[in-house]
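Input: one structure, supplied below.
Apart from one protein chain that is not included, each protein chain of the complex appears where it belongs.
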């Protein structure tokens, strides 16, 4: 991925736009490249739980997706997320959720990422997450990827 | 929570129906009580990632919510989910997602749950998860609950 | 690994005996095969924290090792543990720690395991854990295994 960051971001925005669930959530990607990715989710009423806080599942989606994108920026186009763990720290009610994921270790096959989740304009963390992402392996027919960034032609992803 | 299971399930269905995000996802609860909860999510096109598999974030939502409900069935009405971890095992493309969460340990303040995620009619696991849930503590004003099952009047949750 | 279970257990006992740290802890393996492994650790004074409870690190060691053995029983001789998570539920002061790990999913490359930790003769859980184990990949020179069951001749492990 030798393109300048602006092209990388446009590339990532195209992938996000091709994820129907990310469209349903209303997520946008504002940073992508060099082992980092930032996703934002404007809070809407239909993202809440019964008392007006953003549902934990929205945070979990955002952490999962930001971690997958951050890893994809170093592992290349075909990756699958092996697992994600999230610790909830404080709820959010209004504003724009933001999650920045950062690769803390990567090889040519695996990346481990951490993510910080908060609300734009508020430095207090709402959650922290970490996850492990691997390159998709075409010969592992028993393990099609849980999340694949690109290459619709891949035998594992389509 | 002394009511018979049918009342417990109706009670839980009412809570789920009051979660706008669960309505957006289209989740339903089919089992609730005695430390167990089962949620189902019929797969729809807008729950997919770019290659037609269910987005990992949908699985993460389902795990988080099932774990919170299972814990709530033993901890009582006011709980908050401290953290959830999910391992993705295989993707799903069609059918109805089902996640059953089971309390494996609980005290009067904390419950730890495991969850198995699969597709209805297919015994193969798509993911496994576990999570820790605590009772919400009204005097912890610095920690409003990330998820609260009931009691809209609670100072911590509204 | 076609041998009868008794041979499998003897095989696993030989591997455990070749782990100096397991010898230091005083661990023994009492079950191995078909995706399951049970380790026991008799509580000794030098395994405690400052108030006489078994140190969390002893539980974490036992979970890590039992999970690696359980996975090795299905993945074959060369495996590495990618990650382990443990939830502490109640401390232990006397007796024999026991941890049983069970593979809940495996492919030819990856196994995900759960482990239950308790004290022999007491049905109450002291901790639960889960972990992901992969086959060691000789061509991944940047990732020698964190734990390898056998094959000292492997380029990745020696």
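The chains carry the letters A, B and C, assigned in the order they are written, with residues numbered from 1 in each.
One rule holds for everything that comes next: a residue touches a chain if its C-beta (ideal position, glycine included) is under 8 Å from a C-beta of that chain, and two chains touch if they have at least 3 such contacts.
Bear in mind the structure is a predicted one, so any value in this text is a computation, not a measurement.
Checked against the hidden chain, the listed residues A:58, A:97 or A:128 yield one contact partner: A:128. When the full complex is taken into account, the listed residue touching the unshown chain is B:110, out of B:17, B:96 or B:110. Touching the chain that is not shown, out of B:15, B:85 or B:117: B:85 (per the contact rule at the top). Contact between chain C and the absent chain runs through residues 15, 18-25, 45-53, 55-65, 68, 80-91, 127, 142-150, 152, 157-158.
The omitted chain makes contact with chain B at the following residues, 82-83, 85, 107-110, 132, 137, 140, 142-143.
Seen across the whole complex, the unshown chain contacts chain A at 85, 87, 89-90, 104-105, 112, 114, 116, 125, 128, 130, 132.
Throughout what follows, only the chains that are shown with their structure count from here on.
Same-residue interface: chain B and chain C share over half of the residue numbers found at their contact.
In this assembly, the C-alpha centroid of chain A lies 21 Å from the C-alpha centroid of chain B. Our note on geometry: chain A versus chain C, Cα centroid distance of 32 Å, whole angstroms. Contact of a single residue of chain B with at least two other chains is seen at positions 85, 87, 90.
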